[in-house]
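Apart from one protein chain that is not included, each protein chain of the complex appears where it belongs.
So, chain A:
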């Protein structure tokens, strides 16, 4: 075997250790507690476009072989801690996504996730900005709504544009894909965003995009003032989608409804239906304190810090060498 060697340099490994130390100091100074939750779980994500690795556990107390899922993020387990009065918490852990590899992607990666009690998504965006300034020495970030971004760079309103408007915009941007009309409106918006907006934002300093369409809410609260949008944000910097945050949805019934809607979409797309994380929903029933949370890709942050062109320059053994 000739692929035993790491794809990183010693300098990159030193940079990772330094970055992790900086992050821990950042949260220590803010009195946010570091926690640890399991990577394996009985329930998993239901998102149509997110797949977990799974494995069989032959030693369950039930005596039956049980399917366990590797986490795609520590979100559900960390929210259970929040419901158990943990206060503000953070975690640095591995997350796994059953999908392809690429310049910015490895199926197994390191994630920083944190939750702040009493913060809304605006307060949390400011804290993410502070972390970026401290770890990457960036200037204060730009902020723009999802709607403003589409209006500025594509001259369309993503909240009211119909199918024809989106298809026409894709054509104008030379997005050449077989049967574009069969894509969901969200996929059309995401392609337009990736091809026509992402290359133009977050060039000299990070850019926060917030108030995503309600159809892309995931686990975010819908806005009280405009039900068409969710209180979700993402951060983009130099070509990387760095972090995704929410003003967290705390209503258990609405959360269950969203999981079930996801699974209906999966059924319609001929994809396997996923087991809902009942422990998580029970915790929400007990009461999630008002909070905002965000997940940030540490490997991508490290790529930006070290000017790496490919994620394999910062991950010792990517999946093809794992």
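Please note the rule applied: contacts are C-beta pairs under 8 Å (C-beta built on N, C-alpha and C of every residue); 3 or more make two chains touch, one makes a residue touch a chain; residues count from 1.
Here, contacts and distances are computed from a predicted model.
S.K.: Which listed name, "Ferredoxin", "Succinate dehydrogenase flavoprotein subunit", "Sugar ABC transporter permease" or "Elongation factor P", is the one UniProt assigns to the chain that has been left out?
M.R.: "Elongation factor P"
S.K.: Check the options A:85, A:103, A:168 or A:267 and report the residue that touches the missing chain.
M.R.: Checking each option in A:85, A:103, A:168 or A:267, the one touching the absent chain turns out to be A:103.
S.K.: Out of A:148, A:216 or A:306, which residue would touch the omitted chain in the full complex?
M.R.: In the complete complex, the chain left out is touched by residue A:216.
S.K.: Where the complex has a chain not shown, which of A:39, A:117, A:130 or A:175 is the residue touching it?
M.R.: A:175
S.K.: Write the list of chain A residues that the hidden chain touches.
M.R.: Those residues of chain A that touch the unshown chain are 47-50, 99-105, 174-178, 183-184, 186-187, 190-191, 193-195, 216, 218, 234, 241, 244.
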